[in-house]
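Worksheet: the structure to be examined is printed underneath.
Note that one protein chain of the assembly has been removed; the remaining protein chains are unaltered in position.
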Amino acid sequence: MFKAIVSASTLRDALDSVSVLVDECKIRLNEDGLAIRAVDPANVGMVDLSLDAAAFESYEADGGVIGVNLSKLEDFVGMADSSQLVELELDEETRKLNIRIEGLSSTLALIDPDSIRQEPDIPDLDLAAEIVLEGAQLDRGIKAADMVSDHVRLRVDDAEEAFHIQAQGDTDDVDFQLDAGDLIDLTAGEADSLFSLDYLKDMNKAIPKDAEVTVELGQEFPVKLHYRVAEGQGNVTYMLAPRIQSD
Amino acid sequence: MFKAIVSASTLRDALDSVSVLVDECKIRLNEDGLAIRAVDPANVGMVDLSLDAAAFESYEADGGVIGVNLSKLEDFVGMADSSQLVELELDEETRKLNIRIEGLSSTLALIDPDSIRQEPDIPDLDLAAEIVLEGAQLDRGIKAADMVSDHVRLRVDDAEEAFHIQAQGDTDDVDFQLDAGDLIDLTAGEADSLFSLDYLKDMNKAIPKDAEVTVELGQEFPVKLHYRVAEGQGNVTYMLAPRIQSD
Partner (left out) sequence: MFKAIVSASTLRDALDSVSVLVDECKIRLNEDGLAIRAVDPANVGMVDLSLDAAAFESYEADGGVIGVNLSKLEDFVGMADSSQLVELELDEETRKLNIRIEGLSSTLALIDPDSIRQEPDIPDLDLAAEIVLEGAQLDRGIKAADMVSDHVRLRVDDAEEAFHIQAQGDTDDVDFQLDAGDLIDLTAGEADSLFSLDYLKDMNKAIPKDAEVTVELGQEFPVKLHYRVAEGQGNVTYMLAPRIQSD
């Protein structure tokens, strides 16, 4: 059983955070809210989304799992204006999702959850540095790195208490330095890892420019990025595996 | 003889309604206004445009027919701002159309009208249902249908007094229901026909979102859509042949 009403913009932001990584996903319809965990086909980027029941106008579910084609679901939800409400209801018998938006009734065929890549375990990592910054700052650093390379180095300089987004191309390089004063918060620690820009650019697409993003960073370790959605009633966590630094 | 002055936006809206269906057309320069009738190469969609002399700042004509390349004529008219006036004058001798827009004089070579597909007869049909709705509503229904299929079913439900824009894809389907209260006017009657979305999307492109569109619908019959242009001084009628319903 699943029946919920939610604002189109809340649902859209939540789905976007997942669709930048995968085309299909399982959605867990827990009693206390929606949850999606997914990993990209290359096992490099993961996402963990939770949307609490409180993020919905109304929410009823009893723990089922459905499989969805995300771009189709986003198309359907995209028929609503941001301020409109979207009504979702699972038809257990036909295994279809009914979507209603003011006069428009759509039916989306679901996918067998067993045919979808397994949900990843997102490990608890003890990462030395934690940086809290605005989505817009992260965006700026990623755009700069993208001009010269296809990978990016995230680094915390313990001595000067700064976060660096760096990239080194064949001939050119960039270093975007955010001092403690530029950041919302910084827990300095030895942390320096290299990542694929392609993945980080995809994740960055979904991160609102005004979001408060927490970056957990280690020494040649995966990075974790998380931010709140749905006015605090939901959470997105990305995890990205590092690339080997070849110096 | 043909000589006329018209606002760029009026001329543009009128030409757009035809150019979504055909590249070339005959324009009848009647004494009381312009008239264009055209049918697409596959004989599925027709358009009938009339623009009364009153839609022009000044208008003089004596009944000739010219053939034009619509995209070229639209390019030329597109050099004007919406609020500017366009002066048209036929040069009988050279068979060219002179177009003047504040300092800019252009000359457009005409096409031999005999080389252009014959103008269709648009039949009088006695269609059971008549729906009057806003262009924006029609647009919404067509966009929704386009997500799941390449054809669309237009239907009036006699019992519940509602107009449905429906589409059924291989796995998903949509039903956009407009009740009497959502419509400007509804004459209910038995009416249910299937149409190619490609054509309807083309026609929809030309229909202003704030236009009052009258839809005449029958039982597996062509649909007629008409709306006023040029602040009521002109009329566009589309007719679209149905597809066979295969249930």
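In order of appearance the chains are A and B, and numbering begins at 1 in each one.
As a convention for this text, a contact is a pair of C-beta atoms (placed from the backbone, for glycine too) under 8 Å apart; a residue touches a chain by one contact, two chains touch by 3 or more.
Owing to the predicted nature of the structure, the values given are computational and were not obtained by experimental measurement.
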Among A:R140, A:K201 or A:H226, which residue is in touch with the absent chain? A:R140
Of B:I5, B:A53, B:M79 or B:L183, the residue touching the omitted chain is B:M79
For the chain left out of this view, which of A:E74, A:E130, A:D173 or A:E212 touches it? A:D173
Just to verify: which one of B:I66, B:V86, B:L108 or B:L178 makes contact with the chain not shown? B:L108
Residues of subunit B in contact with the chain not shown: 72, 75-76, 79, 103-109
Those residues of subunit A which, in the complete complex, touch the missing chain: 140-141, 143-144, 147-148, 171-179, 182
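Quick note on the criterion: only the chains that are shown with their structure count from here on.
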Where the CA atoms of subunit A average out and where those of subunit B average out, how many Å apart are those spots? 45
